[in-house]
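Every protein chain except one is present and positioned as in the full complex.
Labels for the chains are A and B, by order of writing; each one numbers its residues from 1.
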Amino acid sequence: YEWSQDRPGPGAPPCPSPCQCEEDGMFIMVDCSEMGLSSVPASLSPLTTYLDLSMNNISEIQPRAFHRLHLLSELRISGNQLRYISGHALQGLHNLKVLMLQNNQLERLPGDAPWDLPNLLSLRLDANLLSEVPAEAFRGVRSLRHLWLDDNSLTEIPVAALDSLPSLQAMTLALNQITHIPDYAFNNLSALVVLHLHNNHIQTMGSKCFEGLHSLETLDLNYNDLREFPVAIRTLNKLQELGFHNNNIKAIPEKAFVGNPQLQTIHFYENPIQFVGKSAFQFLPKLHTLSLNGATQIREFPDLKGTTSLEILTLTRAGLSALPLDLCEQLPRLRVLELSHNQIEDLPSFFHCSALQEIGLQHNQIKRIESSTFQQSTSLRALDLSWNMIGWIHPDAFASLHSLIKLDLTENRLSSVPVGGLGGLTHLKLRGNTELYEAFSPDHFPHMRVIEMPYAYQCCVYGSCDSYKPAGQWDTEQSTNEELHKRTVAVYPVHADTHYDPDLEEFQLEIEEAKLQTSVQCTPTPGPFRPCDSLL
Amino acid sequence: QHKQLSGVTSGCQQGGCLTCSDYNGCLSCKPRFFMHLERIGMKQIGVCMTSCPPGFFGTRLPERNTCTKCRSECDSCFNKNFCTRCRAGFYLHLGKCLENCPDGLIRSDTQRECV
Partner (left out) sequence: LESERPALRAVIKVTLIKEPTGKPIVLEGLFVGGSAGKAEGKLMQYHPLSLCNNSEDDPPESDFITIVKLERTVTSCLPLLDKARMALAKGAQAVIFDISDDDHAAAELPDTDSLPRPVVLVEAEDAEELMGLVNKNEEARVVIEVKMESKWPFD
C-alpha cells in the first residue's frame, strides 16, 4: 500500500491524524501503527475497511470505540498494552474478518458478555497472559476458522470454549503449560485440519482425547513430556503429518498407526525408544521416510507390508541380526537404506531395489558378499561396508554397480577385492584389511580422487613416491584434504621473500587446471619410514 | 567500527529490535517478536515485528520466533501446509489453494474460495 497523510480528495473519507491512509475505491484503509497513540483515534470513518493500530501504547479500548465501523474487515491492535477487552469495546464490527490482538498483556477474555463478531475468521490471541478461557468466550465468533492461542499461560485445553467453534480449521495451543489432554477435548471440531500442541508439558492423554477430529491432517506434539505412545491418534484417519519428537516415549506398540493410512511423515526422534512392535509401521502406503535410531530392543526387522512408498529407511543401533529375504519386494522404491550398528550377518539380494542409491551397513557382522547381493543395483552410488568381518567377495559381486562412486570396506578381513564394475569410483577405502597386499593399478579407477590403502607402498602406483622429497618435507601426517592444495602450491611455490610474479592470466589458468586435475589422494603416504618398496 | 546498539537507532528504527547494526538491521528481537529477513534490492536486513508480512507465517519457539515463507500459491497462511488466503487464480478449500474446486463447490473470485 502507498500510505500517505495528504488531504483526501473531495468526497473521500477523512484520514484521522496522525495516521496514514490509502483509498480503496470509496473505502479507506487506515494505518496508525507505531505512532505512540495511547487510545483509539476518535474520528474514524464508517467507510474504513482496514485499521492498523499495532505497536502503540494503547492500554484500554473505550466502549463503542468501533461501533460505527460496520464495514471494517481487518483490525490490528497487536503490540500494545491491553489487559482486557470487553464485549462492548468491539460492538458494531459486524463485518470483521481478521482481529489481531497478539503481543498484548491480555489476562482474561470476556465470559459473561463475549465479543459479538459473527463473521470473524481469524483471531490472534498469541503472546498474551491468558491462563484460562471462559466457557462462553467464543460464543459470538462461531464462524471462526483460525485461532492462535500459543505463547500464553494456559494449563488446560479450553474444552468448553472450543465447543462453540464448529468451523475451526486451524488452531495452535503451543508454548503453554498444558499437562493433560482429556477425552473428547476437541469433540466438536470436526473441521479442524491443523492442531499444534508443541512446547507444552503434556504427560498424559485420554485414549479418546482426539475423538471428533474427523478432518485432522497435521498433529504436532513435539517437545512435550509424553511417556506413552499417543494411542489416541487411532481415530485420526485423515492424519498426514504427525510429530512427537523430543518426548519421553520408550515404546511404539504393535499396529501403532493402524488407524492412520494417510500418514506421509512421522517425526519421533529424540525419544528413548527401546521397543518397536514388528507390525507398528505396516500399511502406511504414503509414508516415505522412517527413521529409528538406538531402539536396542528391536531384534527383528519390522514388517513393512503395505508401506510400499518408503524411500528412506534408517534403522541403526538396534539388535537386527538378519534382513528379510523379500525386503526389496516390500520396499520397491527404497532409495536410502541405513542399517549401521546392528548385528547383521547375511545380506539378502537387493535385486528388486532398483532405486537404491545409498546403503549403510557399517558396524555389522557381515562375512561374505555373494554375486547376487548387489546384482542389478545399477543406481547404487554409495556403499559402506566398513567395520564388518568380510573375508570373501564374489568376483562378480560389484559387476553391475555402474553408478557406484564411493565404496568403503575399511576394517574388514579381505585379502583381495574384485575390481570389475568399480570403474566409476572416486572414493575407495580399504584401510585395516591387513591381509590385503595387492597394489591396484590406477587404470582400474580412472576417476579415483581419494583412496585409502592398508599399506603406504600401495600408494606408490599413484605417483606418491615421485613427489617424495628429502626428510623435513613429508614427515608430518598430512590430512588427506591438504593433498590437493599442496600439489597446487607446489606447481607455483609461494616464497615469502622473493617477488615471484608470474603472468597473472597464466597463473589463473594454472590454478583452475590444478583444481580440475583429478590427482589422486592416496594414504597412507609413503615416507622415510614407509618406503615404496614393501618391507616384506 | 560499526555500532551494535540496543533498541531503536539509526538504520533500525522499529520498536521490536533488541540489538541491531546499521548494515544488517535487527540482529535480535525483543521477546515474543518475530524476526523477518527482508530483502530490499541488494540489501537484506533483519526486521522485528508482531506479525509476519503477507506471504509469510510466524513460528513461535522457546528460543526464537521466525517468519517463514508460505507456499507460492498462498497470499497468507497458518503454516507451511495450511493457507488462509490464496493468490489470484487459486481458490481456498480446507487450507489448500486449488485451481479447481471439489465437486459440489464453485469458485468465488471475490473471496478466492470454493463456496
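Throughout what follows, contacts are C-beta pairs under 8 Å (C-beta built on N, C-alpha and C of every residue); 3 or more make two chains touch, one makes a residue touch a chain.
Note that this is a predicted model, so its numbers are computed, not measured.
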Sites on chain B contacted by the missing partner chain, in the whole complex: 1-2, 4, 19, 21-25, 27-28, 35, 37, 39-46, 66, 68-69
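Here, only the chains that are shown with their structure count from here on.
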Centre-of-Cα separation between chain B and chain A, whole angstrom: 20
Chain A to chain B touching residues, read off their complex: 34, 54-55, 76, 78-79, 100, 102-103, 121-122, 124, 126-127, 145-146, 150-151, 169-170, 172, 174-175, 191, 193-194, 196, 199, 215, 217-218, 223, 241
Contact set on chain B toward chain A in their complex: 14-16, 32-33, 50-51, 60-62, 78-79, 81-82, 84, 94-95
